[in-house]
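Partial complex: the chains shown occupy the same locations as in the complete assembly.
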Amino acid sequence: MAKRTRVGIVGFTGYSGAELLRILKTHPGAEPVLLEHRPVADSELPVGEDTPRIPFEMEALAGEGVEIVFLATSLDVAMEATPKVLEAGMRCIDLSAAFRLRTTANYQRWYKVEHSCPELLGEAAYGLPEFFREVVKISRLVANPGCYPTAVNLALRPLIVEAVLDRSAGVICDAKSGVSGAGRSPSLKTHFCEVTENLSAYSVLNHRHVPEILHTTDVDEYELSFTAQLLPIHRGILETIYVRAAEQIEWKELRATYDKYYADEPFVRIYPEGRLPDIRSVRDTNFCDIGFQVHPESRRVVIVAAIDNLVKGAAGQAVQNMNLLLGCGETDGLLDEAPQ
Amino acid sequence: MAKRTRVGIVGFTGYSGAELLRILKTHPGAEPVLLEHRPVADSELPVGEDTPRIPFEMEALAGEGVEIVFLATSLDVAMEATPKVLEAGMRCIDLSAAFRLRTTANYQRWYKVEHSCPELLGEAAYGLPEFFREVVKISRLVANPGCYPTAVNLALRPLIVEAVLDRSAGVICDAKSGVSGAGRSPSLKTHFCEVTENLSAYSVLNHRHVPEILHTTDVDEYELSFTAQLLPIHRGILETIYVRAAEQIEWKELRATYDKYYADEPFVRIYPEGRLPDIRSVRDTNFCDIGFQVHPESRRVVIVAAIDNLVKGAAGQAVQNMNLLLGCGETDGLLDEAPQ
């Protein structure tokens, strides 16, 4: 096997960070190191976990030959750490929201924070490879997309770019996510008894992922109705998107529009007529599955998109971006299919 | 205790029928009898179940003094049995779809069946008491509403009737239901392993409940986009409804519209600003909980409605209708709150 690049993970006790570790352990081109942002006891890790751990300090990293750092942390930690990582000559893939938005005003409005390194907002590449892969390849800072926006974007961008939609009818995105999307910190909201046998809507018309969706899909804020809902499942997102075509359109025509963008994409699967994706189909995989139903006369189109929020919505997409940075195969380490 | 009316349940081994039995067992004005449409072994029933069982034959019922028959059966069985029940002088509350639609054409189109007693379609009262209670009271045949339509109707009718909506923007109803809505007959679709940790959409733009929704809400087929989705939960429905107001509207104005219809309704609870119902809040209850969010400038309105599909969406509403037929308190037997 060729020499593998050392890559470091900050936030490896969280769900995204742990999933990242799992993927990287069998990756042919990367060798993971765990970077301790705070001291982590052995008892917090799975029995037998023996990946090397070092403190997340720039001097330590330099000595270890780490070339890329994944930040699977809160936005605050990411804003503080990123400039140091870049200054130390390493590249950075940030899984938080710290570099996804383009203006400090958006951070003030949606996250109620003053951005501490606004000079990097313009530089960060938005890491959705299906649309921005060439920019990612040459970046030293990749803003890994949010989970909900990843699915919205992949489902909608071809139709927006090709002007297939009647925008006056609005874009309705009814999104449902597993609980791991809320992170591993315990709260009443993630308590088993509050979630099981339940479904609840939250952040209706007011979700933090809205500005990211707006920016990357080029939809206007007044057009988009986005609702997030908490499913009683561990992982996975299903988004049901309601739009209206600008003119009468057949299923096959819409299919052709998707194929134009995704025919050669390894991680986007367009479903045949009459079938729609569900969450199980993408569990533990880096796929985004997309299906749709059309009612030609009324121009109504319903699109169903599914991803695993921890893979294509977080760790898997981060590895896909890493593959682009390393120049190895974009699908390396990412081709597993969903288990039964 | 006053004399209780004997009422019979056909289909008591199904989920709706069994739930009906549970509610009726502690009802102050009714005394349930189980009517065997097919021979049922003791081992099919819970240990200790000792409600009287008699064959579902008209002569037997007459001798037993049964006055009302609940049909918690398939549409086929209901179409065959209803005329006999009525002819024998009993009243009938049908929980199937057999008498919910108004035309034989709709049965041909949506259920692929020739209706066997079309003469009863005009007579059946649509058993949504909040809107049709006076008609129900004097009927001998009540068509108990479908689960999805019950929630759509209660959430939308006030806005439709009061012409609050811009109908050109369409009515989007993204509905999610627990598995008991699919009945108790085993199928791959209801297999635990196919449902758990999953969410799947089905019958998109093509669900059998559409004609019932259209008829009762007076929405046009081309306006309504209805999607049903199967949640990994036992019971409960959450519907997220997206509409646009005809003109700028504040939350309080919409609240006033709802209050006009529901201020005195015992089973409809409108949520205060900033709170939205979830499925747990209505579990095992006959309540329909409704909350909403408004964006005045863009006129977007998102409504969230929750019911228990086996109670307000089936057995509970059937008992509410029975209460109307019997002339006892409409809330008798139905005021339990959701368990923890």
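Chains: A and B, in written order; residue numbering restarts at 1 for each.
Methods note: a contact is a pair of C-beta atoms (placed from the backbone, for glycine too) under 8 Å apart; a residue touches a chain by one contact, two chains touch by 3 or more.
Note that the structure is predicted; figures quoted are calculated from it, not measured.
Enquirer: Whole complex: how many copies, 2 being shown?
Expert: If we count all chains in the complex, we get 4 identical copies.
Convention: only the chains that are shown with their structure count from here on.
Enquirer: Please compute the C-alpha centroid of chain A, do the same for chain B, then give the distance between them in whole Å.
Expert: 39
Enquirer: What does chain A use to touch chain B in their complex?
Expert: 169-170, 172, 174, 176, 178, 193-194, 196-202, 204-206, 221-223, 225, 227, 229, 231-236, 238, 240, 242, 244, 276, 278-280, 283, 293, 295, 297-298, 300, 302, 304, 340
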